[in-house]
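Worksheet: the structure to be examined is printed underneath.
Complex shown without one protein chain; remaining protein chains in place.
What follows is chain A.
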Amino acid sequence: MANPRTRGLIRGTALASLLAVGLAIGVTGCSREPETGNSQAAATANPGPGGPFTLVDTKGQTVTDQTLKGKPYAIFFGFTRCPDVCPTTMSRMALLHKRLGSDAEKMNVVFVSVDPEHDKREDIASFLSMFDAPVIGLTGDPAELERMEKSFKVYVERVPLPNGDYTIDHTARILLFDRDGQFVDTMDAKEPETQAVERLRKLIRA
């Protein structure tokens, strides 16, 4: 793990020039080995999940990969009509966020809807209002969402149901990104609470 000073330097460089960001990705990508079990082995060989995106939050404000920089974030892709794993995961994130105490405000929790067909901004706002944490809820142009899902290596498939409706198969992992917008690791709702809080703290303090 790079020490905070090195990381500060890297961040300074990144801020100074967009070109340097590309360089910093390569450098920090090697020095920052995933610390815990949940990471995919493939992440070291292939470029990790992530990339540019332009979406809107529930208030209609534009949110991009650039505007999220400055704070680490945990991002989850789901849909508001998902009755099980999405509420489970969001309430888990809310709990972890609370456990972070004063560190909580130093990171963002982001929810991206994979169901632009149904989920309007109000649906997402209403869904997220059930969880006791500030979550940035995002949606956008379906093509842009699709691009983002691909670059974030999130599996999304719309599956028609016999009743004429549809459901959406999707990756239910939480992706963790550092303050420079670099992918760090994944976590899921089943990870023991203390371990998950510890990993988020490391992310915040890195």
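Here are a few things to note about the model shown:
Everything below uses one rule, namely that contacts are C-beta pairs under 8 Å (C-beta built on N, C-alpha and C of every residue); 3 or more make two chains touch, one makes a residue touch a chain; residues count from 1.
Rule of thumb we're sticking to: contacts and distances are computed from a predicted model.
Considering only "Copper chaperone PCu(A)C", "ATP synthase subunit a", "ABC transporter substrate-binding protein" or "AAA family ATPase", the record for the omitted chain gives "Copper chaperone PCu(A)C", by its UniProt protein name.
Of the candidate positions A:T54, A:S126 or A:S151, contact with the unshown chain belongs to A:S126. Listed here are the chain A residues that touch the chain not shown: 80-85, 87-88, 90-92, 94-95, 122-123, 126-127, 129-132, 155, 159, 161-163, 165, 167, 169-173, 186, 188-189, 193.
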